[in-house]
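Heads up: the structure comes next, in structure tokens.
What you see is the complex with one protein chain gone and the rest in place.
Think of it as A, B and C in the order they're written, each chain with its own count starting at 1.
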Amino acid sequence: MNAALRAVVRAALGRGAEVIGFNHGYEGLINDESRNLDSPSVGGIIDRGGTILRTARSAAFMTREGRDQAMAVLIKNGCEGLVVIGGDGSLTGALKLQEEFDYPVCGVPGSIDNDISGTDFSIGFDTAVNTAVDAIDRVRDTAYSHERVFVIEVMGRRNGFIALEAGLAGGAEAILVPEMPFSLPDIGAELLEAASKGKRSSIIVVAEGAAKADDVREALSECTGFECRAVVLGHMQRGGSPTAFDRVLALRLGHLATNRLLSGFRGEMAGLAGNLLVSHPLTFVLSSERQIDPEKLLLSEAMAQ
Amino acid sequence: MNAALRAVVRAALGRGAEVIGFNHGYEGLINDESRNLDSPSVGGIIDRGGTILRTARSAAFMTREGRDQAMAVLIKNGCEGLVVIGGDGSLTGALKLQEEFDYPVCGVPGSIDNDISGTDFSIGFDTAVNTAVDAIDRVRDTAYSHERVFVIEVMGRRNGFIALEAGLAGGAEAILVPEMPFSLPDIGAELLEAASKGKRSSIIVVAEGAAKADDVREALSECTGFECRAVVLGHMQRGGSPTAFDRVLALRLGHLATNRLLSGFRGEMAGLAGNLLVSHPLTFVLSSERQIDPEKLLLSEAMAQ
Amino acid sequence: MNAALRAVVRAALGRGAEVIGFNHGYEGLINDESRNLDSPSVGGIIDRGGTILRTARSAAFMTREGRDQAMAVLIKNGCEGLVVIGGDGSLTGALKLQEEFDYPVCGVPGSIDNDISGTDFSIGFDTAVNTAVDAIDRVRDTAYSHERVFVIEVMGRRNGFIALEAGLAGGAEAILVPEMPFSLPDIGAELLEAASKGKRSSIIVVAEGAAKADDVREALSECTGFECRAVVLGHMQRGGSPTAFDRVLALRLGHLATNRLLSGFRGEMAGLAGNLLVSHPLTFVLSSERQIDPEKLLLSEAMAQ
Partner (left out) sequence: MNAALRAVVRAALGRGAEVIGFNHGYEGLINDESRNLDSPSVGGIIDRGGTILRTARSAAFMTREGRDQAMAVLIKNGCEGLVVIGGDGSLTGALKLQEEFDYPVCGVPGSIDNDISGTDFSIGFDTAVNTAVDAIDRVRDTAYSHERVFVIEVMGRRNGFIALEAGLAGGAEAILVPEMPFSLPDIGAELLEAASKGKRSSIIVVAEGAAKADDVREALSECTGFECRAVVLGHMQRGGSPTAFDRVLALRLGHLATNRLLSGFRGEMAGLAGNLLVSHPLTFVLSSERQIDPEKLLLSEAMAQ
């Protein structure tokens, strides 16, 4: 997020605009927690996780009164447009400002779940996947040394993007995602067969939206009789210094969104399509859903042999 | 562990002895899972977590019959002494071989909990602490950005060594260890007071033997009304490439234990006292208990202000 | 590379084929250093840098006699096709086998320089960039604390792919690549201007093909009078546990190349175009050149303000 902020600020300054930031997201916008953002204020932050502006959920912004107040603050501060960095909820809020007040907004997709339509990658996803893979690598050392089955639960309530990517990269024997039905007895049978060929340790990666690690552990333990352990990565997957990919992505999307807004485009979200930058209407982004890549699902099966 | 193995093998070869390893610990010893260990066999493993010899619990070795069988295997393989790398359980087993059969053994302390007497540091502790601190750093990014309280549970069933070290290094606001009584309402009151001075995010580190993260989370949430989250690091703390400190420690202890054994000393465990190598009788090691450092407990209070 | 090997082996086994690997690349092929690769032989290697097959330059393979010998070895081992993982040189060798002997080959692009046409990303690039960024982050700590200018030389003899990506992600004040002319006096003037506004530390990233770090350091030191230091990352950029992106990329490309070869396609290289897999003729791949992305060059200028 900090890299995106850096890009927004420097792109705007480069075109002669001034930039004001609001702490605590929409809540801070309503409460006028503004701060001036000049070029040095976003120096030295590109390697930091989280966001220097902090964030907060805002119940008030869900109401029309809250948004009226937010608009008043924007006008009071002389803001002529708003760049919003965040996930579905934040982007929906931006679209409301645009629709209700015809106020110029532009979105930058930030979501470690990578569940935002209109872009192949959201800011934070690559970092979260690498953090999960690092944890899987550590667990694999123990799985190998102790010859056990480990069930590792990663983030992803509604989808399996992190699970699929981290499972592939972590060399998991099975990957459970909400998008695909699975059978724990079948997986247990595969573990038994693998064990009969001498393979005594296995890693199962499961998206939190597909099953609870502990339930999978118990079920596999019962079918196989093997010692199974569950690990829930949880909030450890957030934060940490962002990967190079995420930093460059954030710079590119923040830069594009700001330039589009300053050039008069409105109600769009900057995104990546392959290696190219695109900008889609927020109405499109928020009414469609990213699908998991079937090629990668097939790949995970082929690799598990 | 791999670094210790490397040291044992190279120290022994350097003195003209041959080295045989047994896979799967005592279980593999009973089953004669021996393998020849020459110098190249321990090359290129110093940076790997876990152990190339794997490990396993052995119920059989707990019985006199099992140990008779183990002795028979040692004799059959022409072994004139045994170096055991591991924790309290492994060292107890070694002592039994020595006492029951007058067989020469020497121990090397490996335990990420750092709970082995007779040495200031056990192999694996520094790596586990750094892994925990890395996770705390990541969580702190989120704690700061979202202004929440996070309760992070680290390993340590019987003691708070990891919790205290990782909590200090992670800048935790409170550290809960089994060795010290604590009051969750008091901690809640401190969080409220800190919040009144503008501090909105906090990290509480808790040893698994002191309390469950989720119970702490619930109690603090109730006293303070703040949004609290629990993170259980679990098996992720094991494994991973060892730190420089752990590698050098393992080399030093493995080297010493092997040299002592080859020089005719028996029933000892190599250890570190300050920066000096020592070798204590296993009987002493296994009958005493490492105490947590009161200076560091005081330090954690002074730093939490 | 190891992840690609894993994918090749498991894809082939999944289709009923057997797999033989040759150590030391073409040199080992000529010398028949073959080894059988079954499924377990590629287990537990996905997180390891380098390649378990090792590699070597082969002067012999450059000659027709060498290639005759290589063909004889392939036939002797009953190989019906060859998957080659590597850079321009390796792929050129594969194409020669195909053209001279009508032998079925398929390529997988591996090059940390990312200079292979026909794919947006080569295996190893993302890992190398992240390693460089990690080093830049460390140097920036010192640059900030000591208020100095640091010139960091990264790999890239013929192009600036690593420099541009690592420079952007590392927040560099200037990025020097072979593809773009640059003026050291101009950069010096910018440093002086930045210093006049209070900015006292700067990072300059330079591709080894654009200039020597030490020459840049000397030139900037002269124009500005600032204390400048040079750091040459060198071979440290190679090796290390691969990133999630590189591992998944390697699995996808290795899997595709193997399936294409087994399906009767010949003389192709698997590649990534955006997020989609593609397979281009080696003749095309080897006769065209990857261009640096002008959008990112512009971005680097916009961010340096």
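Keep in mind that, in the parts below, a residue touches a chain if its C-beta (ideal position, glycine included) is under 8 Å from a C-beta of that chain, and two chains touch if they have at least 3 such contacts.
Given the structure is predicted, the values throughout are model-derived calculations rather than measurements.
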item: Chains still shown that are in contact with the chain withheld from the display; value: B, C
item: Touch with the omitted chain, as defined above, among B:M180, B:L277 or B:L297; value: B:L277
item: Contacting the left-out chain in the complete assembly, out of C:E33, C:D88, C:D137 or C:E295; value: C:D137
item: Among C:E147, C:E190 or C:E218, the residue in touch with the chain that has been omitted; value: C:E147
item: Contact footprint on chain B, counting only the chain that is left out; value: 3, 6-7, 10-11, 13-14, 39-40, 43-44, 46-47, 120, 126, 129-130, 132-133, 137, 140, 144, 165-166, 168-171, 197-199, 241, 243-245, 247-248, 251-252, 255, 273-277, 293, 295-296, 299, 302-303, 305
item: Residues of chain C in contact with the chain not shown; value: 1, 24, 48-51, 54-56, 131, 134-135, 137-142, 144-147, 150, 229-240
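Keep in mind that, in the parts below, only the chains that are shown with their structure count from here on.
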item: Whole-Å gap between the CA centroids of chain A and chain C; value: 27
item: Centre-of-Cα separation between chain B and chain A, whole angstrom; value: 34
item: Approximate Å spacing (C-alpha centroids) for the pair chain B, chain C; value: 39
item: Multi-partner residues of chain B (each touching 2 or more other chains); value: none
